[in-house]
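A selection of the complex's chains, in situ.
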Amino acid sequence: MKSHTKHLVMHTNERMEFVNITPDVERELKASGIREGLCLVNAMHITASVFINDDEPGLHEDYKRWLEWLAPYDASPQRYHHNRTGEDNGDAHHKRQVMGREVVVAVTNGKLDVGPWEQIFYGEFDGRRDKRVMVKIIGE
Amino acid sequence: MKSHTKHLVMHTNERMEFVNITPDVERELKASGIREGLCLVNAMHITASVFINDDEPGLHEDYKRWLEWLAPYDASPQRYHHNRTGEDNGDAHHKRQVMGREVVVAVTNGKLDVGPWEQIFYGEFDGRRDKRVMVKIIGE
């Protein structure tokens, strides 16, 4: 069994932002030399997500508005007890649960075995600083 | 390490519908000959889910009503910017995020190592056309 490990560094300009990291994952898969196996991609921070969906800007606007409805940004310690710690990112911990921490993708014949519209996104909910994304591939 | 790959084809009659695919996954596991490992099952389309929950029709009705509250169907381009592309499935991209893209199931002694009520479902949110589900099993 082979394995390949890479920590990508992400840094967004916006507090909430989605970044297509499919090319980064494909590059790591190629570097791994693995032809059959599984590829895990996950946020290593708990106010960020990795998810698979459409690379369509209108949909991303919809997600942002929807997540803001589900868990509004509010720095005060009244809405989010978490913000009593001095943080202002209680909302981001909630948004991340809706969008998920990770994806696991099949590797077949040396390629990500995904549907035609599946794109891998990093979802940032408390950005403007360096964060890491794990890419771990195991197989043969 | 062995691996086994199968794309199941799904086609629902309803726009939103849940299909128990546990027997299909068990059949692929048997075909794989793998006794110890991991089994990934994921939707290959971004308006569908694979999730594990109860095979109980009342619960499925509850899920449908709840998902319609969280992300109502609305073909207009006002609610979902995504529908400005000519699509009418903005809601389906949201419902899929709540229910999730994939499950990873342990394989032990040649069987899916699941709890007594765990059943694997395909969750369709924009149906009435062919879509694919990945079953990938790796192990020995």
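Order of writing sets the labels: A and B. Residues in every chain begin at 1.
Everything below uses one rule, namely that a residue touches a chain if its C-beta (ideal position, glycine included) is under 8 Å from a C-beta of that chain, and two chains touch if they have at least 3 such contacts.
Keep in mind it's a predicted model, so treat the numbers as computed, not measured.
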Q: Enter the number of copies in the whole complex; the displayed portion holds 2.
A: 3
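One rule holds in what follows: only the chains that are shown with their structure count from here on.
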(Q) Could you work out how far the Cα centre of chain A sits from that of chain B, in whole Å? (A) 20
**Q.** Interface residues, chain B side, partner chain A - complex
**A.** 1, 3, 5, 38, 40, 42-46, 70-71, 80-85, 90, 93-94, 96-98, 100-102, 104, 132, 134, 136, 138
Q: Going by the contact rule at the top, pick out the chain A residues touching chain B in the complex.
A: 1, 36-38, 51-54, 56-59, 61-63, 66, 70, 98-100, 103-106, 108, 113-115, 117-118, 138-140
